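Here is the structure we will look at.
In this view, the complex is presented without one of its protein chains, the others remaining in place.
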Amino acid sequence: MTIAISTRFDFTLDSPTDVILQFEAAAIPEQEILSARTVLTCGDACARVPAHEAIGERVLVSTQGRFEVAYDARVDVKRLTPDLAGLSQLAPHDLPGDPLEYLLDSRYCPADRLQSFAEDEFGGTSGGDRALAIRDWIAKHFTYEPGSSTATTTALDTFVERRGICRDYAHVLITLARASTIPARYVSCFAPGVTPPDFHAVAEVFLADETTPGGGAWYILDATGMAEPHETVKIGVGRDAADVSFLTSFGSSQFGDKTVTVTRED
Amino acid sequence: MTIAISTRFDFTLDSPTDVILQFEAAAIPEQEILSARTVLTCGDACARVPAHEAIGERVLVSTQGRFEVAYDARVDVKRLTPDLAGLSQLAPHDLPGDPLEYLLDSRYCPADRLQSFAEDEFGGTSGGDRALAIRDWIAKHFTYEPGSSTATTTALDTFVERRGICRDYAHVLITLARASTIPARYVSCFAPGVTPPDFHAVAEVFLADETTPGGGAWYILDATGMAEPHETVKIGVGRDAADVSFLTSFGSSQFGDKTVTVTRED
Amino acid sequence: MTIAISTRFDFTLDSPTDVILQFEAAAIPEQEILSARTVLTCGDACARVPAHEAIGERVLVSTQGRFEVAYDARVDVKRLTPDLAGLSQLAPHDLPGDPLEYLLDSRYCPADRLQSFAEDEFGGTSGGDRALAIRDWIAKHFTYEPGSSTATTTALDTFVERRGICRDYAHVLITLARASTIPARYVSCFAPGVTPPDFHAVAEVFLADETTPGGGAWYILDATGMAEPHETVKIGVGRDAADVSFLTSFGSSQFGDKTVTVTRED
Partner (left out) sequence: MTIAISTRFDFTLDSPTDVILQFEAAAIPEQEILSARTVLTCGDACARVPAHEAIGERVLVSTQGRFEVAYDARVDVKRLTPDLAGLSQLAPHDLPGDPLEYLLDSRYCPADRLQSFAEDEFGGTSGGDRALAIRDWIAKHFTYEPGSSTATTTALDTFVERRGICRDYAHVLITLARASTIPARYVSCFAPGVTPPDFHAVAEVFLADETTPGGGAWYILDATGMAEPHETVKIGVGRDAADVSFLTSFGSSQFGDKTVTVTRED
């Protein structure tokens, strides 16, 4: 499936400020970057470093005044979309070191506090069945409501208020998966079908990989139901939105306009 | 400086539960493990994996009932204790990829929310001077009060209430450093002089390394004033306490007794 | 039903501090104080004022050092215990002014944030049926666990963690009732059957009084199941625990011992 992406956004910094940007499709085996073009208003210092888990890149900018970003790309997504039903989960002591970190609490996903709820609500299930049960429970009980959350909204806030946007849905899914001893991480992405069109976010859970004895793999889950794994273009991954925000500013910034267009080519 | 460590603790799990332990001195260049002995009640599965940043190890246990840990070690700490005054900080776009992650928000250290305060209170300083000013501000305004905080206490709670234990002091220091665009991480450790004797925690900040042009290094800072860098035995590092708790339990656990003895040998 | 009460507690104040105490059975029509004796270590200023809604009294003390409270009483509880099933709720515009205040958010009961959940979970019911459904839902999903909450724990914390003590159970019940547009208040009380023996707390909801056309009345509900309305001796009422804590200290205090004995005489 080939996905065409086009995004424009700008922001203004009153004083010289450092900014981290992460907004480009990641070059990883499961998705091939057919073409890509990034244009930045980059007057001052501008660096690139590998992002979390070396998936995608962070653009580091130190600048002042108005800053514009334009990005266009075509990406061929080759991701398989296995059925999670019946997949087993790996006990923590069987996990590789890397996924283990995704069991721990993070800024927006304090999983320790939802252990009792997770056991009470999803106690009879495990592995892929549990992950699907969590996704379905969120989809059933939550309302997608742009404007109902802010940059400080945590998974607990959303759990209480039962509403939010893709970021919040992903945070709750991740938190309940971790509370179920399933490693889970946050994926910022592009996907067609997102309404209103915007950067999107989904969750990934680490479950047994049936093709490799003892092995595991990451599987995409979207509680909003808007993105399909075989059409999802990953930008980056992290413990939660704090790690892969498309704009992290170390100072005061005013956000301007933003347009995101994502279309299927085939 | 040779440090002798001895700790015993136990906990009880009502049902089969996965637990992560991290309680041993890390084998890293700046501290040599002269001798070490760990004895665990390890009836069931028990694995070891490298911990965060490959500093120290996590012990992964899946067990039930009473579990005892005994650990004795002698460690030669060879860490230098440079003066931080005058050290410059590296702009984010000059940072290597790894320290960059320590600018981002984590579970207990939501630095974005303290940016205004940090600028208001410490605005005239930067680099090592700023880190020292933050440490001194905490030392002046906070009260060390065992029992005043819990496992869910964040740096913001402590910032409001002005009291806590080593964990809380470290979280506030880390948060204010990050809010000042200085990478900062959490270090769990052993140190003589900790009163009452217990596992200890300090912060590390990433500043310019004057011996390497363009390079940087991690420097220990303890806002409680109880630990000296040249006597501090690191167990592990992380974004905050969520990454290097000596006991992380994925289920209900009752903590029993704990003794920690740390003495100087020379 | 005659209830015998005996309580002793003490606390220590390092420096001269103002303290509010509220620990005595309230003299109100539904419960007759047969006998009562209060002994206080009252060296300095000591005043009494009516408490919230003029139910019970607050003892105002300004003192330093160790302070002891001894209280013994026999109370004849004459409260009726009507069945709430089928009772209707009064729309806000039909409420008297006083109960109306108990629809609003308070320190530990931010009801606005649970409106979506309340509608989602209890949407098909109203009035007494809804209040009973809320009580039963809490009783089914929460675990009574002394030590699991603190003085800063809100109804939202408890809603997330699904555990707590009588105070927390009452806060969640009150919050969900208010989120259902049913006025609800907090009642501190004595009751036999409380395990472990301690001051107790229940909720009261304001529903139609079938004996008075257009009128309403307060009805006791205890989600912990430990107290029966006809055996419950009210100390005071408030919007939540902030209004009727048995000890409110305007400065640092160390709590000492506490014993509470409540027995049925008939």
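Chains here go by letter, A, B and C, matching the order in which they are written, and residues are numbered from 1 within each.
Going forward, a residue touches a chain if its C-beta (ideal position, glycine included) is under 8 Å from a C-beta of that chain, and two chains touch if they have at least 3 such contacts.
Model, not experiment: these values are computed from the prediction.
A.B. asks: Touching the absent chain in the whole complex: find that residue among C:18, C:32, C:120 or C:228.
C.D. replies: Selected residue, touching the omitted chain: C:18.
A.B. asks: Looking at C:7, C:31 or C:106, which makes contact with the chain not pictured?
C.D. replies: Residue touching the absent chain, from the options given: C:106.
A.B. asks: Over the whole complex, note the residues of chain C touching the chain we left out.
C.D. replies: 18, 20, 45-47, 49-52, 58, 60-62, 91-97, 100-101, 103-107, 110, 112-113, 115, 151-152, 181, 239, 242-243, 248, 250-252
A.B. asks: Which positions on chain B touch the chain that was left off?
C.D. replies: 113-114, 116-117, 120, 141, 143, 156, 159-163
Throughout what follows, only the chains that are shown with their structure count from here on.
A.B. asks: Please compute the C-alpha centroid of chain A, do the same for chain C, then give the distance between them in whole Å.
C.D. replies: The answer is 44 Å.
A.B. asks: Based only on mean CA positions, could you tell me how far chain A sits from chain B in angstrom?
C.D. replies: Chain centroid spacing, chain A to chain B, equals 28 Å.
A.B. asks: If you average the CA atoms of chain B and of chain C, how many Å lie between those two points?
C.D. replies: The separation of the two C-alpha centroids amounts to 41 Å.
A.B. asks: On chain A, where are the residues touching two or more other chains?
C.D. replies: Correct list: 113.
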